[in-house]
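One chain of protein is taken out of this complex; the other chains stay put.
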Amino acid sequence: MIGVELVKQLHRPRGWVTLGLVAAVPIVLVLVVGLSRPTVAERLGDYGSVVTNSSGLTLPLIALSAMLLFLLPLAVAVFAGETVAGEASWGSLRYLLARPVPRSRVLASKAVVAAGFSVATVVVVVVSGVVGGVLAFGWHPVTVVDLQHTTVFHVAAATFSAPAMVLRTLAAAAFILATLASTFAFAFFLSTLTTRPFSAVAGGVGLSLVSRALDNVPGLHALSPWLPVTDSGTTAWTGFFTSPPQTTDVVHTLVVQAVYSAGFLIAAFVWFTRSDIVA
Amino acid sequence: MIWVEFKKQWRRPRTVITFAALAVFSVVLTVAISATGSGTVERVGDVPLLIVPGTSGLSVPVIALSSTMKFFLPLAVAIFAGESVAGEAGWGSLRYALARPVSRAAYLATKLFVALVLSLVAIVLIPVAAVVAGTVAFGWHHLVIVNGAASTATHQVVANFSPGLVLGYLGVATAYVAAGMMSIFAFSFLLSTLTTRPFVAVAGGVSLTIVSRVFNSDYLPGVAVLNPYMPNNDVDLWQNFFVRPAVTSGMAHFLVLQVVYVVVFLGAAWIWFVRKDILT
Partner (left out) sequence: MPTAPEPPPVVLIEGLTKRLRGVLAVDGLDLTVERGQVVGLAGPNGAGKSVTLKILLGLVRPTSGRVELFGEPARPGAPALARVGALVDGPGFVPHLSGRVNLRLACRLAHLGDAELERAVANARLGPAIDRQYRTYSHGMRYRLGLAQALLGQPELLILDEPTTGLDPAHIREIRHAIADAAAAGATVLFSSHVLREVEQVCTHAVVMQQGRLVGAGRVEDLVHMTDTVRLETDRPDDAAEVLRATDGITSVLVDDGAVEAQGPALRPGDLLLKLDAAGLAVQGFRRGRSLEEAYLELVGETAAESGPPEASPGP
């Protein structure tokens, strides 16, 4: 079943275009940075700052930071939102379901393929960033200045060798994927409710945007730890690049994501297995 | 014709919900602030302004306007503008509305006017509700701006504004923010004449806001050069009213930018709509 779903989705221009665009962004950044030669350090979240052209290995991080706000949630929402709603809009959902297979299995196969594409998106960004960055700026160690512990008298910094940097970058990428999970799950859930894929995608992106907007309202601080997408949550991975690594935010964010994702996915399964397919 | 249009749009669930949500936002904000610590210092905007909400109810409209101008207000404006023409097309009633002895330009102007009025009501709703809720919760006092970082324990008072003055500033600020929403409004309106799905027009307006945000030098290196031309970035300049000495540079530029965007988008909408074939 997964094979069949894969064939359906692999042939879509949409998937390849998204991956292509996503791969292009780091390349564009390489060009921008290369042309402007900034020597001022780029900030990475709350914890650290890096100098962009000291090493090509900073590029994946810069790219991921830039795309976190909108492009990555959008890509993930597209993959998740298209799954069931797309099939319903083609009129082929009823034929997929009028078979001797439990509905939960059908839904699971769709979820797996969509998740695969989402993972591929982040992987593509990292690979493209590493390749483009290293070609342009070289394979060098990276120094990350620890902003939290730097004072006027002392600059706290950590230097990571190239292989260590790659490893931490992969860890950061995995974490970023986890922060996208709530958006994915919500878009997936919406996909089971509507026959218009666009609505599901927009809803997924909407969750991300509204959550961030609420996070930024001064006075609603009490709400922030419980929101699915927050500025601090999505940048907690920068804590991997200090020495020693800061992981409190990371753990908290992972728990929040797990709760929201589980909630939306369960809702999707319950709805899908119980609803009447009249479309 | 305008009256008919008003009746159509006013009672829609969409309209009612949007207004209700905006009004409630200010109230919820006030409740949240008073519950979690009206005594703590809140950092507002990039200026930055540091306010202790508990000292004056007039801090609430400042906070409310600051937090909604970058996403929720553009969203509301996009909803009203995006629904206007595309909604009719989606209902299938556009062709009947146009097959009458009324020029297309007049029809478009009616839609535009009504959507505009609704948007302005939405924008004004935020500070008005906030003033009411804030005054009820924290009182009608002077607005105090302090310095330092939000996390330090002691602060010095930097400026002190009488309530009347703050109200005046808020009035101007609301007008400024409203003007700042016009580029988004015009873009959504243009999309509304192009598509039969209101959702697309709304999403387009929101996307323009996002693009504007992303092309802010904070997020991407090297694109600072584009910043002054983005439709929604300098909408926070009104916060400079509360800085001493007051700074107003950049606001005129922003207003001119809005005019340019509006002329371009609405012009395109007009040209397109007057000429196109109505097939839906």
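Residue numbering begins at 1 within each chain, and the chains themselves are lettered A and B in the order written.
Quick note on the criterion: a contact is a pair of C-beta atoms (placed from the backbone, for glycine too) under 8 Å apart; a residue touches a chain by one contact, two chains touch by 3 or more.
The structure presented is a predicted model; accordingly, all values stated were derived computationally and were not measured.
In the entire assembly, the chain absent from the figure touches the shown chains A. By the touch rule set out above, subunit A reaches the unshown chain at residues 1, 3-4, 7-8, 11-13, 90-103, 105, 273-274, 276-278.
As a working rule, only the chains that are shown with their structure count from here on.
Considering their complex, residues 29, 32-33, 35-36, 38, 42, 52, 62, 65-66, 69-70, 198-199, 202, 209-210, 212-213, 216-223 of subunit A touch subunit B.
Against subunit A, the residues of subunit B that register as touching in their complex are 29, 32-33, 35-36, 42-44, 53, 63, 66-67, 70-72, 197, 199-200, 203, 206, 210, 213-214, 219-223.
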